[in-house]
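All protein chains but one are shown in place.
Chain naming follows the written order as A and B, and within any one chain the residues start at number 1.
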Amino acid sequence: MSEVARTATPTDGGGMEAVIGLEIHVQLRTVQKLFCPDSTRFGDAPNTHVCPVCLGLPGALPVLNGEAVGLALRTALAFGCTIHPTSIFARKNYFYPDLPKGYQISQFEQPIATDGRFAVEHGGGVKEVRVRRIHMEEDAGKSLHDRFSRSTAVDLNRTGTPLIELVSEPDLRSPSEVRAYLQQVKQVLEYLDVSDCNMEEGSLRVDANVSIRPAGAAGLGTKTELKNMNSFSGVEKALGVEIRRQRGIVAEGGSVEHITLLWDEVRGEVRPMRSKEESHDYRYFPDPDLPPLVVSAERIEAVRAELPEMPVTRRERFVRDLGLPEYDAEVLTSTRELADYFESVAAAVGDPKQASNWVMGPVLALSKDRGTAVDAFPVGAEALAGLVRLVQEGVVSRNVGKEVLGKMVERGESADAIVEAEGLAQIQDTSRLEGWVDEVLDAHPDEVARFREGEKRLQGYFMGEVMKASKGKADPAEVARLLGRKLNA
Amino acid sequence: MARSVGSGEAAPDHFVMTALARAQRTQEGSDSLHAFLALREEAELVGRGTAKGDLTGVPVAVKDNLCTLDLPTSCGSRFLEGYRSPFEATVIRKVREAGGVVLGKTNMDEFAMGSSTENSAYGPTRNPHDLGRVPGGSSGGSAAAVAAGIVRCALGSDTGGSVRQPAAFCGVVGIKPTYGRVSRYGLVAFASSLDQVGTFGASVEDAARLLQVISGHDERDSTSTRREVPDFLDGFDDGVEGLVVGVPDEYFTDALEKEIRTRCDEALERLRDRGARIRRVSLPHTAYAVPTYYVLAPAEASSNLARFDGVRYGVRAPEAESVRAVYDESRTRGFGPEVVRRIMLGTFALSAGYYDAYYGRAQKVRSLITRDFERTWDDGIDVLFTPTSPTPAFELGARTGDPVAMYLSDIYTVTANLAGIPGISVPVGSVDGLPIGGQILAPRWQETRMIRVARALEASLAGTRSRRDPDPRAGGEGGMV
Partner (left out) sequence: MAVSEEQVRRIADLARLKPDGAAIARLTGELNGILEHVRALERLDVEGPEDTVHGSNGAITYRDPDLEPDGLVAGAPGDRAPDWRNGFFVVPRLPALDGGADEDRGAP
């Protein structure tokens, strides 16, 4: 191949289509490691979450974490996979300084689940991507090359963290489709609460394999493998570059070589991995330290019964049963926390559209200002519902309500308490309102006359004057009613 | 084994000190046994062994592939010279909690790969019965320590016969329990699906009592059974009346030395005299056991020994300037020739293009061997009786140049490891002054029955010489070297 290929938008040159499959590594959010009781916590001092098992000391043995199996099962069911009653842990043998045992415990010939499917929405349509398999494995440690001048530093805190690898069939056809797939897979994983899905911390990692072929052809071209992509946009860009590179080769009459390529985010290039690093013969064989993993039908059904509602289903329900517009439903179901929050508010106020307006408007705006997700928003669903009810009942206006929400965030007090303490309640008493209305009309006889001659837009002027006179506390609806009656009398 | 403890006649560490003195004597001089790679210091042992339990005050010798906190664990390898484990094997903890005292670490073939203890990086152990001969292996140091009367009982490990064969060569009792009976946590792995910790005893009772202490489920070993541990001495002296003892034709072939066959026939005769029914049986896949074993065990070993890479522990070639050089040079320098041979063999058997023909095929043959045994038990056989080894202890150096000849030393013992069943070697006499062992094999989890038959054999030889000392904490045949 040529030395490097530069970032560019893929063009649909030569009637060739891309064929892309993905391998997604997902760190499961267990408290302990997969085969030993060390913490999986990220970001601590190096080599502080290690024990004889994950250090690969002589004589240490692995014992399986049942929590990780539960999370793997949950994921497999959500992706429509067949769960295998018996699966086998195997050893994948290779030497690397951050792989203490000299092998990684993984699943090879008999993974926990196979044959799933996932519907991806992209470009206005829905496409089904087949999931070939989901298997469980342990993570490796980290090799750091910038700590010492001529040495590599090895941190084994991550060693043994549980992973699942979700392998798709080569059903994806473009970088943007891949991106949509990744975003929607991530959304589902978050709904399932099986992983942090944090790409910066490495809890979600993506490798791609890609080939090209004449559009519509049945066979597969020679694929290359793409690694080292640290974001979804990186995946999208890297695939674009690689597809273009392959098209260039084919256009010049060459043939694509089966190699592994590394994405260089900074330079926007793909580079071939050294051939030596590729010459792996992993010598997989069943791990004799771990008897077969047997999952009963009862266990599978119990996990299935506890599966949360998936984002697409929930979105459809919000539209169908709660009468929300498509757009609202999509925004509100973007994360499970947001959808849960919204539903609690909606249930408490009995008006989904009102709840949606509040959550999609002020709540998301305030969250964004604070740079936090909705689950860290200090005003709980019940408290927000309290505020929405005050607005519904006309105790405060919608605008005052927004101010009250800001104060609730700052002070952690209830809407009632703030409205009470600051005297923000609207005045609805007809005699007091009539007093202000009469005062304003009496003070502006010219305007009244002009109004009566047809200058109806002066209604807003009178309204503003009445609100001013009441120091903003008059109930605008009632004032409008009174003004209408008196001016049109 | 603690019957007389507390009667006030001796401090609890008296027997430990006596054993230590004996051990130290056999380590020195031109006639040394070299059974131990490391011994505790006398000062460390003062007041030890007071925990109340089945081993109170009993000194125990421990094979050097079991992790101990107070002594190095080298596995007989240069790679782990001076290595101190930060954790102890579950069996060691159990011995300690029962009041036993680890006296020292015994010599072994490097990483338990061998049948003579000549593959130790620290020099061979010699057979107490004939210093020109090997003690067997790989747990040769533990067998020799018991045979020399230093201790009454010892721990070893048995992957293909590494407890039973040296027990036979040294004239002591050696038990390999059912796979899963004893925790492997802290046993440095050779071949994980075959390894079991086993026990040596100066008598069947000694070996059985130590086995009782170390058996049982361990949360840290996924392959250890949750079954309740029976009393291995239940019906210990009830004899063999009515038991059906199978004698497999395939274990009595031309490979078996004639005199050993005679000793075995005599042993069977004594069992018959005591009411056992003897039946010839066939285990047709026996001849395939050694080839199967020498695919599976090295395959597992090649992976198990990958952790010895010079990164986190062990030797590192100091001049290595690349990670690749760290691996290549540390491993090449740290491993002896037999370990290299087996890693090579196992790597080959698992490699692309050869997996199905070697590892895959061997797995299936392993099933056939297991089925042979199951059919035998289904046919009403209670236990099997076989020789433990086709020859008595051979001379030092006799087989070191011929790996296949060495591997065939395991011909009668590897089957039990492949099938996961328990086996015991018990002395059945001698040939030209060299001890001969008979092996009893039983169905999975039937150690109690196996031990009862072994006891009957032992008792049937009694009178020829006494094997028991009045105090169990004392050495076996005190100072016979």
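FYI, a residue touches a chain if its C-beta (ideal position, glycine included) is under 8 Å from a C-beta of that chain, and two chains touch if they have at least 3 such contacts.
These numbers come from a predicted model, not from an experiment.
**Q** Considering all chains of the complex, which shown ones does the missing chain contact?
**A** A, B
**Q** Given that one chain is not shown, which residue among B:15, B:36, B:83 or B:122 touches it?
**A** Answering carefully, the residue with contact to the hidden chain is B:83.
**Q** Sort through A:264, A:337 or A:447 and give me the one touching the missing partner chain.
**A** A:264
**Q** Which of B:200, B:251 or B:294 touches the chain that is not shown?
**A** B:294
**Q** Quick one: say which of B:74, B:183 or B:222 touches the chain that got left out.
**A** Answer from the full complex: B:222 touches the omitted chain.
**Q** Could you tell me which of A:283, A:315, A:336 or A:473 touches the chain that is not displayed?
**A** A:283
**Q** On chain B, what residues meet the omitted chain?
**A** Chain B touches the chain not shown through residues 83-87, 178-180, 192-196, 219-220, 222-223, 225-226, 285, 287-288, 290-292, 294-295, 302, 306, 309-316, 320-329, 331-332, 335, 340-341, 343-345, 347-348, 351, 357-358, 360-368, 370-371, 403-404, 407, 418, 420, 444.
**Q** I need the residue numbers on chain A that touch the omitted chain, in ascending order.
**A** 25, 32, 36-38, 45-48, 50-53, 55, 57, 60, 63-67, 69, 88-89, 94-95, 97-98, 104, 106, 137-140, 142-148, 150-156, 158, 163, 202, 205, 227-228, 230, 262, 264, 273-274, 277, 281, 283, 285-286, 288, 290-294
By definition in this document, only the chains that are shown with their structure count from here on.
**Q** Distance-wise, how many Å sit between the C-alpha centres of chain A and chain B, to the nearest whole number?
**A** The mean C-alpha positions of chain A and chain B differ by 56 Å.
**Q** Touching residues of chain B toward chain A in the complex: what are they?
**A** 65-67, 73, 75, 80, 83, 85-87, 89, 184-189, 191-193, 219-223, 299-300, 302-303, 305-309, 311-313, 323, 327, 347, 350-352, 355, 359
**Q** Considering the complex alone, what residue numbers of chain A touch chain B?
**A** 52, 55-64, 91, 93, 95, 97, 100-103, 152, 154, 281, 283-285, 287-291
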